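Note that one protein chain is taken out, while the other chains of the complex remain in position.
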Amino acid sequence: MINKLVSSAKEAVSDIFDGATIMISGFGEAGSPIELIHALIDQGAKELTIVSNNTGSGEVGLAALIAHKRVNKMICSFPRTANSTVFPELYQKGEIELELVPQGTLAERIRAGGAGIPAFFTPTSVGTPLAQGKESREFDNTTYVMEKAIKADFAFVKAKSADRYGNLIYNKTARNFGPIMCTAAKTTIVQVQNFVELGDLDPECIVTPGIFVQRVMLVENPADESRLIAENRRYPW
Amino acid sequence: MINKLVSSAKEAVSDIFDGATIMISGFGEAGSPIELIHALIDQGAKELTIVSNNTGSGEVGLAALIAHKRVNKMICSFPRTANSTVFPELYQKGEIELELVPQGTLAERIRAGGAGIPAFFTPTSVGTPLAQGKESREFDNTTYVMEKAIKADFAFVKAKSADRYGNLIYNKTARNFGPIMCTAAKTTIVQVQNFVELGDLDPECIVTPGIFVQRVMLVENPADESRLIAENRRYPW
Amino acid sequence: MVEKTGVKGWSTDEMAQKVAFDIPDGAYVNLGIGIPELVAGLVPEGREVIYHTENGLLGMGNSPEKGKEDPELINAGKKAVTAIPGASYFHHADSFTMIRGKHIDVCVLGALQVAENGDLANWSTGEAGAIPAVGGAMDLVAGVKTIYVITRHTTKTGESKIVKQCSYPLTGKGVVNRIYTNLAIIDITKEGLFVKEMAPGVSFSYLQTQTEALLNQ
Partner (left out) sequence: MVEKTGVKGWSTDEMAQKVAFDIPDGAYVNLGIGIPELVAGLVPEGREVIYHTENGLLGMGNSPEKGKEDPELINAGKKAVTAIPGASYFHHADSFTMIRGKHIDVCVLGALQVAENGDLANWSTGEAGAIPAVGGAMDLVAGVKTIYVITRHTTKTGESKIVKQCSYPLTGKGVVNRIYTNLAIIDITKEGLFVKEMAPGVSFSYLQTQTEALLNQ
């Protein structure tokens, strides 16, 4: 029988290894799987490459993972956000590597990774410093740069509801990078607020079919990141 | 005010010009916008390039358009289906051109056309006759072929419901090529069974956001292709 | 020649049963049109297998009851199907993301020819005037993790379908992992073809006489 529900956060992240590449969903706090990230901090894997749009805020979630020096390299589009101090400090000290990728190129590279497309051409970044060193090419008299797929060992994703097959639906703009990250990782681990019976999710409305999900973890009351930051909380507490 | 509903099939297809490239949704009869195709037969545009997975069956819908010698070229993955005689006959006489594309490559080329990606690499067809003449390249010791985007002047799509913004939902496996074709045409024309109020479609379940749709035509009782074929019907009747 | 010697080997159902036995619990499976479709009905009890059909459905169920067919719920062979609880619908680009992106575990396909290096020809005999039609076959063999071929061992005129080199246009190069015929189950490895199992009454030497490519035991 297929049942992708795991019983604890500890179990969900137990096999993450040093040096792994992990995609983490979220745009700011919307869709950020904080509880999974905290479980990873507890688990201890280090020298990680993290693919995520931002670098976290305050000292919880992704920012806490970075603060604990578990991350060697960030691949992201916007490492500078309100209340984001952990990454900037380490970056200025030269203690963390940054691969800056335009947001749409980041999304497309992840989607390509999940879709078996090793590389594609895009008009984004042509003529800018972010195209430097990249192959460029003309199609129909317009110049494009070649960008390569990104794949990951693991993806951490936050969704709204799942069933035992791993089918997912999301909540509003917390969807963001979740669906494409699910497709691009060898092992996709999803935290959801609701675990429902098979058939409860409308097959016309499932956003991520279960084939892209390996593990589901139930977090009925996920942390409110803004509140944690307002309260100056740090993980581990 | 935005209202993409047009009042007749005639109006929906009135500006289609000779030599246009038209994408037509459907996998077999599921999702095939027969009424739009029939309106196009009445309208008279010719020398068309049609992008569609199949070539139609019997002498209705796409097969009827081909039978009326309106199509110069088919871009498709499977031009041979049950009850498909019109295309094979013209093809064997050398009266219609065929660009045969693997189904997944066809889908990805259309998706690329809609997403502003001019070209991409795929493992599909490597080492086969369909890769001949195409650029190939290695990434991580695997060979891929480069495939180019397909765009169209028009797309004809069948969906289940639309609102005045052109937001769409589909029905079961009739979804198939519809959503990607909507993105890849300058003018996307959709026939739907239901026209609903703004807000009636759940924003979490909309498959095609209205930005990809220019015209909506209401066909409350679309033809059942299989029945038409069983009855030996031919369009125009 | 199969007819002449009287060795029939496994029936089509038995071949499909052999394939079905090799599909693990929890697998995501795409079944080609025709004989491969028989596999779904023969998976051993206790295993939960999820079927993908490339026209946009994961969680394909059995054929509907007569009179309950829905022309908008069909499989890749354009036959009416059903959807199981837990199924999902999606568009073609997402469907081939599942295929090309190596998310599907097993694909079972028919063949015109399989070569000893795993090359598969199953979409065209290359005859002049024939209408070429490839569908999703090239995507499936390029993208699915494990490719099983189910086919009679020889053609109707007695020629081996397991060949040194395919003479028909290829579907994919070096893509087939295992062949299930009426006479044997044969693994394709980098070291060549290895016979895994033979049908009752089939000897290795007989099997080799029916096979153009070199077999290993």
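Order as written gives the chain letters A, B and C; numbering starts at 1 within each chain.
One rule holds for everything that comes next: a contact is a pair of C-beta atoms (placed from the backbone, for glycine too) under 8 Å apart; a residue touches a chain by one contact, two chains touch by 3 or more.
None of the values given here were measured: they were computed from a predicted structure.
Every shown chain that the unseen chain touches in the whole complex is listed here: A, B. Of the candidate positions B:94, B:199 or B:236, contact with the unshown chain belongs to B:199. Only one residue from A:5, A:98 or A:196 touches the chain missing from this view: A:98.
Among the residues A:67, A:149 or A:207, only A:207 touches the chain that is left out of the figure. Within the whole complex, the absent chain has one touching residue among A:49, A:81 or A:188, and that is A:81. Interface with the hidden chain, as seen from subunit A, comprises residues 27-31, 53, 77-82, 87-88, 91-92, 98, 100-108, 110-111, 122-130, 170-180, 207, 224-226. If you put the missing chain back, the residues of subunit B touching it would be 1-2, 111, 113-117, 163-165, 167, 183, 197-199, 201, 203-204, 206, 209-212.
The rule we apply is simple: only the chains that are shown with their structure count from here on.
Taking the CA centroid of subunit B as reference, the farthest chain centroid is that of A.
For the pair subunit A and subunit C, the distance between mean C-alpha positions equals 36 Å. Separating the centre of subunit B from that of subunit C, both taken as means of CA atoms, is a distance of 29 Å. In subunit C, the residues touching two or more other chains are 83, 89-90, 93, 96, 99-100, 142-143. Within subunit A, contacts with two or more other chains are made by residues 115-117, 204.
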